[in-house]
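A protein chain is absent from this complex, but the other protein chains hold their places.
Moving on, here comes subunit A:
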């Protein structure tokens, strides 16, 4: 192999990376890097030396054929379950958001998740205590009968409060749920049996894991999509290997015919696996394709025979104890693979001879990094494997892995890295040049040559918003540049870059970046070109198309004069989209760049009307229509996932409010009777009797009947001369009416007052109860702010005898329940007795009584009272030491 006669000048330093740098949005532009003297041409030197830049040389021009990526396969059957989004596990609160501004740290919604645990696993959380208490809790609407009342309390109001709390989410007046808070204060340390500290630790750990996965999920590294190119140069049928199914645990081998847009041919070969497919790797050795599949705990290898249509054969499966993080296939020897696990072990896996452990090192190579991610790939020498962690790459000889190894890449000054830079994806570029290697980090891409380790042949800041987890190489030759497509997962970015390698069959020269990088369409980008959908469907579509990318593959298709490139992208939802690019020099004679078409500075393809986009070309539009139809059909078939929007009434109104009047009123009964009568007679009702409505229309002076309006009656009377009589009649009538109305009102007021005093005395009886339970703690009586002070004699009334006017509901049986002896006899430990007493005493109070009042009154009356109860409890408790002192 020839080595370039001269390399681009570069400084070489050893040590940790420089400190100053960070992510820079435009770092990849505007630099030539270095220059080198180009080929002087045959014969003697030219008069002037010609220079070539390391970056900024000319590359091939590839133009997208469509305005967006087009689906190549029908959407996978069954619904897709989206992975957790940031809003699912982050704490969302305005106050918190304010705090977070400027800080990069996120607050995990720990409390919500812990709450989910109690809701999702109530049996584990409250099982035995629930069984213990369930006789004493009443959840129905009916009133408790006397014998039951002695040992049972109603929890209905509490349940309603819980329901209302759901409905009130986002409401500012959250303090209204004080009843709940109170409840939780009272029983949070004894109600559930799970050791809370332990549970919280586990949950926190899991949340951190989920969050770090959301920030960067490295399990997808390498991508789960592979393209097996056509066998013969003339053939156009290749094979797409991709995962699918609801859990992405089905492996499909789909034959594809490369036309203007690739078309599926026949039904795919399908294998069901026992885990989610994280990576699909493929390599062609000796004319046979080998496909490796990695899921968390299993790795498998398939062989795809040479002729098209033949079914792929599974060769071998291995199981790992620790999740595998890498699976690569040797491009040199058939049936040889490299496997890495997160425990830091690297294996060479030969289908015939089995596994050979090459290295086991849980520590990272060059400096300490917490990530357990490991990667391994092959090199130009079939017995030498590279092994990578986040800090760099080493090459080791499988024949003597302990002794023979050398450093290929180090995150450090050697490669001019930045601080915090980490290896994301290493890839052997053997098809372009046998000794070249690609390393991507979150900031840059590096092309390395294993013959000159540590010094990158090429370095370029890729400026992608997320670390590139996927890469696909399309090798060129001595005339054509090597094409490299990089892909990210969460942001779905695709970037096409080209480089001139060391041309190992022609004249050799150092690596150069060719042309400018080019952004390709992402799956989500097609959303703007689709017809407008119904809002909920639009949302579903948005979610579906915006799913993180899970893989990338590409194919070059040479078709006479026209060269085209097909780039496939797989999403986590299992959708495979494809876009075609055409090589300009060969295909389109008109060199007008797309740039000229757009006019206003504010315009972007985003704002262009879809009509102007070439997407409306027949095939693509048809593909889209079919895909959308299949997608919506899929959603319709599985309706359990889209709940129809529903609103619980119980959250908006109290039970009492919802309960209608017990029976038809007298008026209704009368009207019904009329109706029935009229129907029997076959006549009509001329007009409703206005007098019948009189109890409702109290404040208005009622009008006498007669079919005439008061004015005409009065006029008639005036006309006939007895106007005085009319006035007399009228005043006497209304006087009777008014008197009656007044009486009625007074009666109502009385009734209301009675009720009010009743509830007031009831509350006071409660205070008395808690007092009772405190036994000696006769603290000062509570004064609730919203109510007149309670008469002092209530406080001085002897214990045991309920104050006058308190309803029989005041729980004398509770006393028995609350007495120390009875609690002890029930086996409740001493330290919990008081809590339980507090709790029961509070809940003996009547949710049953409260709904009798109109809602607004209830909130004014009973809730402050409960607050004051709470404060009293703390007050008395606080006082205890002083009294003992």
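Assume contacts are C-beta pairs under 8 Å (C-beta built on N, C-alpha and C of every residue); 3 or more make two chains touch, one makes a residue touch a chain; residues count from 1.
In this section, contacts and distances are computed from a predicted model.
UniProt lists the omitted chain of the complex under the protein name "TAF1A polymerase" (options: "TAF1A polymerase", "General transcription factor IIH subunit 1", "Septin" or "Hemoglobin subunit alpha").
If you put the hidden chain back, the residue from A:185, A:204 or A:383 that touches it is A:383. Taking the complete complex into account, A:452 is the one of A:144, A:452, A:527 or A:717 that touches the chain left out. For the chain missing from the display, the contacting residue among A:430, A:476 or A:548 is A:430, taking the whole complex into account. Looking at subunit A, the residues touching the absent chain are 1-14, 20-22, 24-27, 29-37, 45, 47-53, 56, 286-287, 331-334, 380-383, 399, 414, 430, 433-435, 451-455, 463, 495, 504, 516-519, 593-596, 598, 601, 603-604.
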